[in-house]
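One protein chain is absent from this view; the other protein chains keep their places.
And then subunit A:
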Amino acid sequence: MAEKTAVPTNPASANFSGLPVIGLLTLLSLPLAVMYAYLFIDTISNSQGGSLVPSEFTLEHWRFLWETRPGKPNIWLVTLNTVIFTCCITAVTLTVSSMAGYVLSRLNVPARGFFLAGVMVLHAFPSVTLIIAIFIVLQYLGLYNSLIGVILVKAAIDLPLGIWLMKGFYDTVPWEIEMAGVVDGASRFTVWRRLVLPQIKPAVMALGLFSFLSGWSEFILPQVLAPGARVQVLSVYLAGLIADDNNFDFGTFKAVGVFYVVPVLILYAFFQKHLMNIYGGGTKG
């Protein structure tokens, strides 16, 4: 991201002004800006029919926070489920891929090349296509409609990317650190735990952030594998609200949406750079 700032106004060109391209992109970005602006405006205001300008301030769209709608689970239960779901996925992905990534980067295990190739193929593989088989497998295992089942599935799907990233980060840690540890008589495990892991803290952070966001946003897996009221997560809850044709009320949908999206936006605002690195490296979507 860091551009050379030798020519402060426009690093790429001395002959041309940047203004036309800025104008063009601003125009192209307008739909997004409008959608996001109204996402927030509509949750705290009402407007007269047929007008885009809000006419009054109101909190009625936020009623869902203290009133449970008939036939829908309590929003706080749903939020708790989402937090559990997301945190477990993050924990599993981080622990498992930081171990496996180290093995693939540094240790001499049988079939290492095979593992590596496997991880890379799976990383590119479109995992949504497996959802039908996974649905049936979870029914056999008795994990259908349980958080644990969908957590394991989501973690498994995120793992190849996680292992791949961690392996890449371990590769950048100098061998000398480990050599020194091994020469001083530490076991390989201790070396990993005490010497190498602290070196890749930024990577752990980035992957943790990524898993958290991907878990928080996940829709289709919980929708298919755990749709029950007791294990519902926010994405499924919101999709259920929107699909309910009898109470079509964009104000409330957007209020729930903002409630759901705010943690994501906060994390994004603070850790944008970490995320750009991962998303640039090729993720699903």
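As a convention for this text, contacts are C-beta pairs under 8 Å (C-beta built on N, C-alpha and C of every residue); 3 or more make two chains touch, one makes a residue touch a chain; residues count from 1.
To be clear about the criterion, contacts and distances are computed from a predicted model.
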Per UniProt, and picking from "Phenylacetate-CoA oxygenase subunit PaaJ", "Dihydrothymine dehydrogenase", "Sugar ABC transporter permease" or "Ion-translocating oxidoreductase complex subunit C", the hidden chain is "Sugar ABC transporter permease"
In the whole complex, of A:Ala33, A:Leu80 or A:Met205, the residue touching the missing chain would be A:Ala33
By the document's definition of touch, the residue of A:Ile84, A:Val182 or A:Ala229 touching the omitted chain is A:Val182
Out of A:Leu65, A:Ile84 or A:Val137, the sole contact with the unshown chain comes from A:Val137
Touch rule applied to subunit A and the missing chain gives residues 1-6, 8-16, 18, 21-22, 24-25, 29, 31-36, 38-39, 42, 49-52, 92, 95-97, 99-100, 102-110, 112-113, 115-118, 120-122, 124-137, 139-140, 152-153, 155-157, 159-160, 163, 175, 178-179, 182, 187-189, 213, 216-217, 219-220, 224, 235, 238-239, 242, 250, 253-254, 257, 260-261, 264-265, 268, 272, 275-276, 279-280, 282-285
